[in-house]
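In this view, the complex is presented without one of its protein chains, the others remaining in place.
And now, chain A:
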Amino acid sequence: MDAIFIFEQLLNGLGYGLMLFLLAAGLTLVFGIMDTMNLAHGSLYMAGAYIAAKVHEASGSFVGAVAVAIALTVLVAAVVEVLVIRRLYARDHLAQVLATFGLILIADDAVRAIWGPSPILAPTPAALAGPVQLLPELPYPAYRLVLLGAGLAVAVGLYVLVNHTRTGMLVRAGASNRVMAEYMGVRVGRVFSFVFALGAALAALAGALMGPIGAVQIGMGEAILIPALVVIVIGGIGSVRGAFVAALLVGLVDTAGRAFLPPALRAVLPPSLAADLGPALAGIAMYVLMAAVLAFKPAGLFPARA
């Protein structure tokens, strides 16, 4: 196990973590600020992936496809916010979970009706399909480097937006104490709509970017929603900074579990037992991380409401 191997796995973990961050940032804002549990967040991710794949195939422009995917997904999210989500703000979490779970079912069936039940294939942009010689010994997929860059750019953008703009101040005010913010004259309803649209845009971006390295299929949103929820729980609900740190942690722990755990177990256990145990343990590594964090910090690493 040499340094290059470890470095490559580090990059893989960072890449996965940044994608989780795009999804979790939107989720944590919606949950933290609006106190609304939106399970259908994964469906927005799926919508972004499908639209980007189809537009990319039809137009040949990947950047254009990502832009169209974000725009259309935000539009859909805005309609859903007006029709459904807005009515849920004042209801309890159970009603929110039930209603947004219903949205998942509707979204899955809508995708089935529009694009059919089989997975569709999102092509990697031709210029980025091959490897880049990162180090003499390490060719790395060019597309994954783009993902890393995009994830970092969004993280920086969100940091500036939340911490150094007036809008961000309102968002933070809403997250830390909604009632007080209302008394101080913040139009919380408008902030809510903005945050929801922002979350949708981030989810669509994540979906559009993940499409080319994964299969675009029905149910992809639910599959990634679970790690995203783990991320916001670890990071502290409502905190973008927490989501960032937690997403990187989860990405690294998950990748490390898959890369290092099986060989390590093989060194100490009989091969057949190691072959059974390794993948199983790697699969639960991120939940172990969550349990460990919650044991010491029950409100997550960076709780938004002190």
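Here, a residue touches a chain if its C-beta (ideal position, glycine included) is under 8 Å from a C-beta of that chain, and two chains touch if they have at least 3 such contacts; residues count from 1.
Methods note: contacts and distances are computed from a predicted model.
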> For the chain that is missing from this picture, which UniProt protein name fits: "ABC transporter substrate-binding protein", "Hydantoinase/oxoprolinase family protein", "Acetyltransferase component of pyruvate dehydrogenase complex" or "Nitrogenase iron-molybdenum cofactor biosynthesis protein NifE"?
Replying inline: "ABC transporter substrate-binding protein"
> Out of A:21, A:50, A:143 or A:244, which touches the unshown chain?
Replying inline: A:143
> Of the listed residues A:131, A:168 or A:303, which contacts the missing chain in the full complex?
Replying inline: A:131
>> Can you say which of A:234, A:259 or A:293 touches the chain missing from this structure?
In response: A:259
>> In the complete complex, the non-displayed chain touches which residues of chain A?
In response: 1-2, 4-5, 8-9, 12, 15-16, 112, 117-119, 121, 124, 129-131, 133, 138-144, 210, 213-215, 217-220, 223, 255, 258-259, 262-263, 275, 278-280, 283
